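First the structure, in the form of structure tokens, and then the observations on it.
Missing here is one protein chain; the remaining ones are kept as they sit in the complex.
Note that the chains take the letters A, B and C in the order they are written out, and that residue 1 is the start of every chain.
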Amino acid sequence: MSTKPEEFITNEMKAFLGENLIEVRIPRSRRIYLTVKIDDYKRAAKHLVESTGLTHISTITAADAGKDVDVMTLLFGRGVEVMLKAAVPKTAPKIPTLTDLVPGVTFYEREVHDLFGVVFEGHPNLDRFMLPEDWPEGVYPLRKEYKVARLKGPREVD
Amino acid sequence: MSLAVELLRNLVKRRATVLYPFKDKDRVHLPEGLRGKIAFHRERCIGCSMCFRVCPSETIEMTEDRIGKRPRFYLDRCTYCQQCEDVCPTNSIELTNQFENFGFNRKEYRIE
Amino acid sequence: MKGSPRHADVLLVTGPVNKQIKDRIIRIYEQMAEPKFVVSVGNCCNSAGVYRGAYNVYNGLDTVIPVDAYVYGCPPKPENILQAVAALQAKIKGG
Partner (left out) sequence: MSTTEIKVPVGPQHPALKEPENFTFTVEGETIVKADVRVGYAHKGIEKLMESKTYIQNIPLVERICGICNTAHTICYTQNIEYLYDKPIPRRAEYLRVVAEELNRIHSHLLWLGVVGHEVGFETLFMYVWRDREVVLDLIETLTGNRVSMAFTTVGGTRRDITPEIEHKMRKGMDILEERTKYYRRTVPADPTILARAKGVGILTAQEAIQLCAVGPFRRASTIKEDVRSDDSYAAHDDVPFNVVTYDTCDFFGRMMVRIDETLESINMVRYCLDHMPKGPIRMRLPNTPPVAEAVSKVEAPRGEDIHYVRSNGTDKPARYKVRAPTSANLAPLLQTMTSRGKYDVYIADIPVLIAGIDPCMCCMDRSVRFVDPSKGKTWVWTMDQLKKYSKRM
């Protein structure tokens, strides 16, 4: 394969998604950043995992970008780390799950649900994963609007 | 059973445990670059608060005294990362290699 | 003697105290029989050290259970921990 893996993957994804591919960036060797809309997210991930050989999903994470939450899936294959980003509106934070595609991501999605409140449709069990039991419902610590309140211990006197 | 051979060989060897502080005070490994308790030289400090900006654990707090601005150190929060010593322009902060730091009241463990 | 809090005299705690482990620490502390002593090992345990300000961490073990001796260090050298426990022992004997 004469072309470098980065070019091969970007051409493959451009051909597959066409103009739905909002943005493609190759900031450095062995890194590709793709941005897609929510309804292409599952299709793009499936294509990357099954037909472009990126079988290993390193992690699924999210970032608060003001009015919506960017859900980012990091896949690895052919020596290249690909980041697939989809913006999810905070008003309706829903995105299809990838657990049926790669079962290893169950805990990543539960963590993003716990800390960002993004609901992964079709996830086997989205209950509490990392936060303590008495953490209030609907409060997502990694969102910008959550102001960090310092914990005061029962014996604390300052 | 070659592990048995090891067992026998160890019977004659010196014991590995260091019974500090009762015995073996000399066998403690003390390299000269050890990052221990902070020593602050007030006379060199010019109160530029660079150390305050670089400290990761709120150990350093800027206060005033009759000479001028200076840092106060809450040593029970220190992570011994030595970033304050690296960044101080007048070398007035220095991490000694004194590692025996313990106490019964953490409110007193400060450099005022 | 079994390795459980009920037979212990001194409880050594290390690492930051977070919201979820707080109740477990209090339960273990209550399981210990009087007279009991607590040694907080490391600056994370003394004062949440580098985690000060995290939404899930308390500002030190002494905001949750009474602490008798503090070992400063991040992490403290093993000899330092030994010396602190020995000093606490001497203090207890000394009355």
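We adopt the following convention: a contact is a pair of C-beta atoms (placed from the backbone, for glycine too) under 8 Å apart; a residue touches a chain by one contact, two chains touch by 3 or more.
Just so we're clear, the structure is a prediction, and the values are computed from it rather than from any experiment.
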| item | value |
| --- | --- |
| Touching partners, among the displayed chains, of the absent chain | A, B, C |
| Of A:Leu17, A:Ala87 or A:Val105, the residue in touch with the unshown chain | A:Val105 |
| Residue numbers in chain A that touch the chain omitted from display | 27-28, 30-31, 33, 55-59, 61, 63-64, 72, 74, 76, 79, 81, 83, 102-108, 111, 115, 128-132, 141-142, 146, 148 |
| Where the missing chain touches chain B, by residue | 2-3, 6-7, 10, 16, 29, 31, 33-35, 53-57, 79-83, 86, 95 |
| On chain C, residues whose C-beta touches the chain left out of the figure | 3-4, 15-16, 18, 20-21, 24, 28, 44, 49-51, 53-57, 74-75, 77 |
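FYI, only the chains that are shown with their structure count from here on.
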| item | value |
| --- | --- |
| Whole-Å separation of chain centres (CA-atom averages), chain A against chain B | 41 |
| Per-residue multi-chain contacts in chain B, two or more chains | none |
| In the complex, chain A residues that touch chain C | 131-135, 141, 146, 148-156 |
| Contacting residues of chain B [partner chain C, same complex] | 18, 20-22, 28, 37, 56-58, 74-80, 99-106, 109 |
| Complex contacts: residues of chain C adjacent to chain A | 17-20, 22, 53-60, 62-66 |
